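Below you will find the structure I want to go over with you.
All protein chains but one are shown in place.
This part shows chain A:
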Amino acid sequence: MKTYYLNIPLKDEDIAKLEAGDTVYLRGKLYTARDMAHYKLKKLLDNNGKFDEDLNGQAIFHAGPIISVNRESGEYKVISIGPTSSIRMDPYTDMVGKMGVKVLIGKGGMSDSTTEAMKKHTMAYLLAAHGCAAVHTQRITKVTHQYWMDEIGMPEAMWVMECDNFGPLIVGIDSKGRNLFEETRKSSKDMIEAISKQTHCKST
């Protein structure tokens, strides 16, 4: 298992060399998006709209941060940020892949429909340590702007920020079709029958 330090925007060759189980540290721009921001993007594209940002080579972080706004300067600052459960964003992987997004960062893994989309668009899924906002917040250097906060609220809005030394992130799904979460789920599922029979605690 290898460790990579990668700069965003990412190229296809950066992603193609990643294998499930590798460790990644990122530097550059991050776009936060969770349920509602993905929904907003989808609606925009469905209505033949164009998103203001070029997402080619970019990273989406499944996260809903706490942000403070300086009343005088209008500047944003991250108070707390960490990954949310990525599985809810499963239906959107193909959509963001078509827009050129190269990595999705989140927690808990994604399903095999994402694995397929990642193969198709040369993408990877990176697992960030869950519940570790104090650590992740330190890696965010700047918040530049946001989309839709007034409409969908602070956690659901899309925040555009800069990160440095953001990690360790574990490659959970690579662009070659390996999905460690699904592999683990399948092998543990096969064990259930045998393990539930090994019982010592008697009912009578």
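The rule is simple: contacts are C-beta pairs under 8 Å (C-beta built on N, C-alpha and C of every residue); 3 or more make two chains touch, one makes a residue touch a chain; residues count from 1.
FYI, contacts and distances are computed from a predicted model.
This complex has a chain not shown, and the name its UniProt record holds, of "Anti-sigma-W factor RsiW", "L(+)-tartrate dehydratase subunit alpha", "ABC transporter ATP-binding protein" or "Septum site-determining protein MinD", is "L(+)-tartrate dehydratase subunit alpha". Of the listed positions A:G57, A:G97 or A:G172, the one in contact with the omitted chain in the full complex is A:G172. Within the entire complex, the positions of chain A that touch the omitted partner chain are 1, 21, 23, 63-66, 68, 79-82, 84-85, 87, 107-109, 127, 129-135, 137-138, 153-155, 168, 170, 172, 180-181, 184-185, 187-189, 191-193, 195-203.
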